[in-house]
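For this depiction, one protein chain was excluded, whereas all remaining protein chains were kept in their positions.
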Amino acid sequence: MLTCTDEDLGVQLKHDEVVLDGFLIFFLLILTMSVKIDVVRLEIPENTNVIVGQSHFIKTVEDLYETLVSSSPSIKFGIGFCEASGKRLIRKDGNDEKLITSAVDACKRIAAGHVFVIYISNSFPINVLNRIKSVEEVVRVFAATANPLQVLVAETDQGRGVIGVVDGMTPLGVETEEDVKERYSILRKFGYKK
Amino acid sequence: MLTCTDEDLGVQLKHDEVVLDGFLIFFLLILTMSVKIDVVRLEIPENTNVIVGQSHFIKTVEDLYETLVSSSPSIKFGIGFCEASGKRLIRKDGNDEKLITSAVDACKRIAAGHVFVIYISNSFPINVLNRIKSVEEVVRVFAATANPLQVLVAETDQGRGVIGVVDGMTPLGVETEEDVKERYSILRKFGYKK
Partner (left out) sequence: MLTCTDEDLGVQLKHDEVVLDGFLIFFLLILTMSVKIDVVRLEIPENTNVIVGQSHFIKTVEDLYETLVSSSPSIKFGIGFCEASGKRLIRKDGNDEKLITSAVDACKRIAAGHVFVIYISNSFPINVLNRIKSVEEVVRVFAATANPLQVLVAETDQGRGVIGVVDGMTPLGVETEEDVKERYSILRKFGYKK
């Protein structure tokens, strides 16, 4: 992705002081938008789901570990957490080396203070999401998905923060009566609904 | 709303290769911002409230239906949900045709994967919000309001995602002792506080 730092803009503004007024207005506007938006595409290996959220405090890592490990006997998971002060390290834990590596890699690329990333397999978001939302350090959850996921990260002079996600694709239409029947029967076939 | 696609920009960049260096920096910057922000204004009919959130998985529709229908005997509601993969349909349910139509229309216009919209009447957000937050597919809630609501939607090459809302208007001042008394008594008049 192409980038243009504030320094570039500063230089640019000086260059253009000789240019006609109209263009100066344009450069002022761009200086206002000193927030850069970065689109971070997360890799989601087959049969895994990713959960991205924000918490506070280093205790997050142990508490997320404990809540996930007790959620089911089958779950495999990896956690990454971006410590936002002090040593500012990506903290990590889990019970599967590959998933821990995936979570740490995602944290490196998101690189936003107090953001955590969890990869899970042999388990699904509905098995763990309410537990995660209830962890006492967790502020909010941005996404839980197996779809292609883009994390939108704003970057300022101080650091970075997640502003949203693009989770999968946009809708193509509205379901028909036939689609409703299919949806109804799929959930029963999965055993998710009676 | 005016739009300018990535293709337009690509062409533009080629055009300007002959132009002086200063302007090239400007085009690089705009290519960086390949995230378009769309402002979607939701219609909120009289005596209704809207709740906008994000979840995951098609089961959301039935679980939201069940949690809302059991929240009070009086509630009327419509649910729309943007399926983000597979058939990518706007899924819908509820117990009031008009409110279902409102929810589906809002989903069409937001058009962001895994986003849901709920319209309620004969019920208020405080009657249902904690139930909705606890639905096991629900990732987060963006707004619950009867105010004019603008949903800010980011659009990338992959799809769309909600980044925030403008819920009502900005404040005009700070409450005085007199305002505090009035606030206190209004809540007692409503029967909301003892």
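A and B label the chains in the order they appear, each numbered from 1.
Everything that follows uses one rule, which is that contacts are C-beta pairs under 8 Å (C-beta built on N, C-alpha and C of every residue); 3 or more make two chains touch, one makes a residue touch a chain.
All values reported here derive from a predicted model rather than from experimental measurement.
When the whole complex is considered, the residue among A:Q54, A:S121, A:T145 or A:T170 that touches the unshown chain is A:Q54. Where chain A meets the missing chain, the touching residues are 22, 25-26, 28-29, 31-35, 54, 56-59, 61-62, 82-85, 87-92, 104, 107-108, 111-114, 133-134, 136-140, 154, 156, 158-164. Looking at chain B, the residues touching the absent chain are 1-4, 8-9, 12, 15-16, 19, 26, 30, 33, 36-37, 39, 41, 125-126, 129-130, 133, 140-145, 147-148, 150, 152, 163-175, 179, 183, 186-187, 192-193.
The rule we apply is simple: only the chains that are shown with their structure count from here on.
Look at where the CA atoms of chain A average out and do the same for chain B: the two points lie 19 Å apart.
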